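The other protein chains are all here in position, but one chain of the complex has been omitted.
Here is subunit A:
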Amino acid sequence: MPNIVVLVKQVPDTYSERKLSDSDHTLDRESADAVLDEINERAVEEALLIKEAQGGEVTVLSVGPDRATEAIRKALSMGADKAVHVSDPALHGSCVLQTSKVIAAAIGKVDGVDLVIAGNEATDGRSGAVPAILAELLGYPQLTHARKVTIEGASIKVERETDEGITHLEASLPAVVSVGEKINEPRYPSFKGIMAAKKKPVETFTVADLGIDAGEVGLANASSSVLEAAPKPPRAAGQRVSDEGDGGVKIAEYLIAQKLI
């Protein structure tokens, strides 16, 4: 009966315009519509599928501003049992390593974790490294970019799918898994699930609650910092012609002039 922690993250909707704030080059989280990152729904779904087959408990974990409660509620309404939310103004501007350290500490607050499941890459930061860094910090094996997960007793098998192809992986629990796009189709929360989610426990921690000094996190102590950030000058529209039966030839002429063919 695996005890599963699923990581979820509230991200700016990729269909809206995303900005960096002028003052400190951090993500302007207020300016864009926020949603539960799509890949996280697949992570939650996978946890629920394992629970339905083998029992156990699913805890949702999110590190982020108060707005992250929306993402947590969505995961709970899909069927997760409880949630842990780490929210602390001191976290603002934390780098991926600091954030991973906080997540690892928060995972430590959940008893007897067998499996940590995350999305393989968030659509905002796109570092694609958080699950691997967590495995490093927790001392767990990493089975990332999964398109299929099988758990048998204390061992886990994963089919990893990347640009390189498929890699079959095997390890012992506890382990960190990240899921890719193809793993499953996430369910929609039912009305009953949405109602039930309102009564599910959400435990909130500050950084200090996790035994981490506020001075270790946040923009001022990040392991990397942004020197300058500028909106890319919008690509100017180039030439445009209407096809008069010679559109292909026109493109070829352009490409030849540009030395591209």
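Here, a contact is a pair of C-beta atoms (placed from the backbone, for glycine too) under 8 Å apart; a residue touches a chain by one contact, two chains touch by 3 or more; residues count from 1.
Here is the rule we go by: contacts and distances are computed from a predicted model.
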According to its UniProt record, the missing chain among "Branched-chain amino acid ABC transporter permease", "Potassium-transporting ATPase ATP-binding subunit", "Electron transfer flavoprotein subunit alpha/FixB family protein" or "Nitrite reductase (NADH) small subunit" is "Electron transfer flavoprotein subunit alpha/FixB family protein"
Which of these, A:Leu97, A:Val110 or A:Val202, touches the one chain of the complex that we don't see? A:Leu97
Which one touches the absent chain: A:Asp66, A:Glu170 or A:Asp213? A:Glu170
Go through subunit A and note every residue touching the omitted chain. 14-15, 17-20, 25, 38, 95-97, 100, 120, 123-133, 135-137, 139-145, 157-158, 160, 162-172, 175, 181-182, 222-232, 234-235, 237-243, 245-252, 254-256, 258, 260-261
